[in-house]
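Every protein chain of the complex appears in place save one, which is left out.
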Amino acid sequence: MKITSQEDFWAGIMFIAFGLLAIYISQDYPFGTTSRMGPGYFPTWLGIIMAVLGVMVAATGFRIKGEGVGKFAYKAMVLLSVAFVFFGWAIDHLGFVPALFVMIFLAAAAGKEFHFKEVLMMSVFLIIGSWALFIWGLELPFPLFWWR
Amino acid sequence: MEMSLLSNLALGFQTAVSLQNLTYCFIGVFVGTLVGVLPGIGPLAAIAMLLPATFNLPPVGALIMLAGIYYGTQYGGSTTSILVNLPGESASVVTCIDGYQMAKNGRAGPALAIAAVGSFFAGSVCTLLIAMAGPPLAEIALKFGAPEYFSLMTMGLIASAVLASGSMLKAIAMIFLGLLFGIVGTDVNSGMSRFTFGASGLADGLSFVVVAMGLFGFGEILSNLEKGQDAAGRDLLTNKIEHLYPTWHDIKVSTGSIMRGTAIGAFFGTLPGAGPTISAFSTYALEKKLAKNPQDFGKGAIQGVAGPESANNAAAQCAFIPTLTLGIPGSGTMALMLGALTIQGIAPGPQVMTQRPELFWGLIASMWIGNAMLVILNLPLIGLWVKLLTVPYRMLFPAIVVFMAIGVYSVNNLDLDIYMTVFFGLMGYLFQKLKCEPAPLILAFVLGPLMEENLRRALLISRGDPTVFFTRPISATFLILTILLLIVMILPNIRKKRDLAYQEPPGG
Partner (left out) sequence: MRARMSGVLLAGLVLSAAVVSFPALAQNYPVKPIRLVVAFPPGGSTDIIARLVGQKLGERLGQQVIVDNRGGAGGTLGTEIAAKATPDGHTLTMGTTSTHVIAPAAYVKVNYDPIRDFEPLTLVASTPYLLVLHPGVKANNLKEFIALAKSQPGKLNFASAGTGSTTQLAMEMLNRAAGIDIMHIPYNGNGPAGTAVLGGQVQALFGSMPAVLPHAQAGRVRPIAVGTIKRSNALPNVPTVAESGFPGFEVSLWLGFFAPKGTPKPVLARLQKELTSIATSPEMGAQFEKNGASAVTNTPAEMNKLMKAELDKYGKVIKAAGIQLK
């Protein structure tokens, strides 16, 4: 049996995984009865149906001809994720400006082209623009730098 | 004190066109548009931030401004949905589906224009509706109890499967996945925290902004970056632009969608707790079923923008009906409005119309004026927005990243939200690779918790009797519609399979 549709097969596996995870976590919640459903009733059933659907989807992976999944843009995934995560941590510890600055550079690095001077100018422009819009205009309470 | 509709409206316009009130209206819709364009910061946050400023304003002016912000955000939300696939609010998610595709095809101009025009039409009609039939409509809304809401949500959920242009089976699986994500948070009926892994930031559930930014924004950026890497030299992603305005064909095709969208939006908007989201999704499903070109949906069909945009504006406008006439807030934002009214010393309810007619009718007149201002504001801006799209992607996407990050963080000031956005972003990218569509998931995510809450509440009130869903007329109607919808959906698939089966390959 060959997998003819990568995307459907793996989608199915993903659904099965989510379904089983849901069933597992819901064991901790009281189930209740059909007329007085407990918090665990709905999620458990959802998990079961999810897993069943997952099997069905995965099965179509052997029948239909798919387009394939293609390669993943690992560099972009990592850089963009780190950029975001850094922002989330840094805005409270280092302040609005440093957090944005580093994030913009990391994000731009995920792109195909990276020209240092261009990114630098863009960061300055974006930081000033964001400050004007969010901090001055909308009065959002973000500390600008780490010394507040 | 019987005053005719015309004399009431005259009083309203008199109040609304004072220089002061016009200014407040303008400030309101301008801020609203801005807020709508920015992802993350929704009308609730904007109104909350500007609320103290309104304490010192006269009550009519304050209300006009706050209302302007509210429906203004619906206009702005469509802009980012169309341009960069970032839904400003849950209702804008639908606009992303076809609107963004239109932008990719170089038709961002017509998309933005028809969104503005449709919204204006819807706003005008609903203003009239509030004026003519406000209180009776609100009374009908009160008849909606837990069974009715459950049946309504179920119908909406089934309709969302229609949103998928690809595999129906995968769309249904995405719906269930969305339902699962919706479980995260505190269960209303028992007070217990579910799927939160102990994180207090998740106690009130996953924030819509986080899920939407992640699935739609982050995921799309990753996908674009991946494709961009294949291009040799040329940047694949800078959009070409065709005409700025819709063609006559566009307008002809959209007219029906706009009218149907307005009707659906008016209906759902009046119901407390339903609102723009379900209006937009239902309209999309309906338009897809009624269209002569359903295969275009998901690839840039203009009805897919016209209908939902009218619907969500109609719903936003009609959300004022229960708020003003009965004092029942249909959503958190409306509750804020009520709060603003209360601070000004006005108790909303049927007395408002008789005790403070200039307030009530002035507000209604200003709603129409506000809609007009929004169209005048937004149409010329289309040229500007479209120009923005010609910026090379490598410079555009960091700006999008910045707005997404600030937008998400501004909701709760929680770093957890940012990390969750990354999680959903990676999931969104995975979904794209596996050809699973995010729209049904996000609708299920929004509707699911409401559905479960009402299911359990209905059974609680009926003491476990399931027939209550069918014995109450409104609920029964929705359930029957749901079953019909299911049949309509499955039937073509069965027929297709049968046709295929009859075409036996030679030698098979």
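We call the chains A and B, going by the order they appear; numbering starts again at 1 in every chain.
In this text, a residue touches a chain if its C-beta (ideal position, glycine included) is under 8 Å from a C-beta of that chain, and two chains touch if they have at least 3 such contacts.
Small disclaimer: the values here were computed from a predicted structure and weren't measured.
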Out of B:F144, B:F218, B:F281 or B:F403, only one touches the absent chain, namely B:F144
Which of B:L336, B:L389, B:C436 or B:L455 sits in contact with the chain that's absent? B:L336
Residues of chain A in contact with the chain not shown: 141, 148
Tell me which stretches of chain B touch the chain missing from the display. 44, 47-48, 51-52, 55, 142-146, 186, 188-193, 200-201, 203-204, 272-273, 326-329, 332, 335-339, 342-343, 345, 347-351, 412-413, 453, 457, 460-461
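The criterion applied here is as follows: only the chains that are shown with their structure count from here on.
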How many angstrom lie between the CA centroids of chain A and chain B, rounded to a whole number? 22
Could you list, by residue number, the parts of chain A that touch chain B in their complex? 7-8, 10-11, 14-15, 18, 22, 25-26, 29-30, 33-39, 42-43, 46-47, 49-50, 53-54, 56-57, 60, 66-67, 69-73, 76-77, 80-81, 83-85, 87-89, 91-92, 100, 103-104, 107-108, 110-114, 118-119, 122, 126, 130, 133-134, 138-142
List of chain B residues in touch with chain A within their complex: 38, 41, 46, 49, 167, 169-170, 172-173, 176-177, 179-180, 183, 187, 189-190, 192, 194-195, 218, 221-222, 225-226, 228-229, 231, 235, 393-395, 397-399, 401-403, 405-406, 409-410, 413, 415-419, 421-422, 425-426, 429-430, 433-436, 452, 455-456, 459-460, 463-466
